[in-house]
Each structure stands twice: as C-alpha cells, then as structure tokens.
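Encoded as structure tokens, here's the structure I'll be asking about.
All protein chains of the complex are present and in place, except for one that has been dropped.
Right after this comes chain A.
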Amino acid sequence: MKPINNKAWLLVLPVVLCVAFSAVIPLMTVVNYSVQDILSPEQKVFVGTEWFKTVLRDPELHGALLRQIIFSATVLAIEIPLGIMLALALPAAGWRSSLALVLLAMPLLIPQNVVGTIWQIYGRTDIGLGGVALHALGTEYNYASNSLHAWLTVVVMDVWHWTPLIALLAFAGLRAIPEAYYQAARIDGASRWAVFRYIQLPKMRGVLLIGLLLRFMDSFMIYTEPFVLTGGGPGNATTFLSQYLTQKAVGQFDLGPAAAFSLVYFLIILLACFVFYTLLQQSQSADQKG
C-alpha cells in the first residue's frame, strides 16, 4: 500500500494550475455560451436549456454521430488486430528490428494536414500512384465524387496513420515477457495459438488498453485529415462530429448551439472513456493480485 500523504498535493499543483488555466476557463466559457442567445457582444439573452434541446433533436447531428461511431468502430476493429499482428511479426532485436521500427513509426510523425495532403495526392486518379493503380485494376475509384470511396479512403488513411501506434505499444508489451514463459510453453508442447492466447495476449492487455483508449479518443475527435482530403464530402459522407461542430461554430457563428453541441460531444467521449478507464483500473488491480 502507498503511504497517505496530503503534502503530495504540492507536487501535483503545477500540473493542476497549468491544465486548469487551459481547461477550466475555456470550459466555463463554453458552458456560459451554451445557455445564452448571443445576438452581439452587448446583447445576450439567457435561454436556459433551449440550445441543448435544439441540438439533441438536430437530425444532422444524429447523422454525424452515427457516422462517427461507425468510423471509430471500423478503424479500431482494423487497427488493433493489425497492430498486434505487426508487433508479433517484428524481429525482436538487431538492425532489422531498428529499421522496421523506424519505417513503421514514420507515419506517426507526419502532421495531420500533411497526412491529408499525402493521401489527397496519392489517391488522385491522374497523378497519384494509389489512384492510378486502382484504375489499372479496373475499378472506378474516385474519392472526390463517390461517397463510399471517400469514406474508405479516410479509413485506409487512418489505418495507415495510426496502426503503428498500436504496433509500437504491443511490441513494447511483448518485449516485457520473460523468456522463461516461452520455455515453459515449449516444454508443455503448447501450440502457437495457445502461446498467443494464454501468454502474449494477457501480458499485452495493459498496453493494448492504453492504445485502445488513445485511438478511441483521437478517432472520435478526427478533424484535419478528412477536412484536407475531401472537406467532409462528397455530400456529408466524411463529415464527422468535429467537422460539423467547427462548421457551426466558425462557419455559421452560431455560438449558443455550437457551445451546447460541444458540451454534449464532450460528455459522450467522457462517458465512453470512463468505461474504458474503469476497465483499465480493474485489469491493473487484477495484475497486481495475480
């Protein structure tokens, strides 16, 4: 057990002050806007929960939310298994391992709008390798006019960009398994699958949950990449929550509804993360017992 010491607050204080400045003040501003009708900086009317009712009944929001959930679920379902497979295939040590790690991690450090730009070029059917190759295979691929193609391009782009994060985390988890575990499994004549299911997967659970949590948060907040690639279109096929919110807040300057929307959006992520976080805590305390 850790000792109880309330003086530890002094150590946490700098973090609390820094984050509070950047988080609490803006959040209170948002709350303030969400209950007012702002006609001009001098003219404000208190409207209570009016905007929340409007936002919650907004069919466009429902559409964006549904697209968002489908998108996040799809990329998580691809990225996590793929990341684990990559981590298992990576050489454990040596120059091959270093080279593969560096190549693998490259997409992670590309700025979000450059990611969009890369794929915008790559997918073009006149000057992009990807688009030209797909045409050569006889498909009618065109992300600028076909909604499904645009959506698939955003998914592939996200998989390309973020699978390495899962792979790196899973790789780190794998390296933490002592060699003795594998020897014991060999003596028992365990199959490849049994080794994975009963040794590797449980040992990676901690890092995988972190990866899952980070990927869920970030995919739910995705904005720049689809914005650069397709601007949310064609139609609204790739308009996810952030994009819709930004259109409202910046484009139409509807402060009240945009603020109410922000809070609803924030609460959705908060709720989902609370569930994940509780799981994470449970798995950690289970690890400590076992």
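Assume a residue touches a chain if its C-beta (ideal position, glycine included) is under 8 Å from a C-beta of that chain, and two chains touch if they have at least 3 such contacts; residues count from 1.
In the analysis below, contacts and distances are computed from a predicted model.
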From "Carbohydrate ABC transporter permease", "Acyl carrier protein", "Carbon monoxide dehydrogenase" or "Peptide/nickel transport system ATP-binding protein", the hidden chain's UniProt protein name: "Carbohydrate ABC transporter permease"
Options A:V35, A:V75, A:L134 or A:L241, residue touching the unrepresented chain: A:L241
Missing-partner contacts on chain A, residue numbers: 1-9, 11-12, 14-16, 18-19, 21-23, 25-27, 29-30, 82, 85-86, 89-91, 97-98, 100-114, 117-119, 121-122, 126-130, 132, 160, 164, 168-169, 171-173, 175-176, 206-207, 210, 217, 220-221, 223-224, 228, 241-242, 245-246, 249-250, 255, 258, 262-263, 265-266, 269-270, 273-274, 277, 284, 287
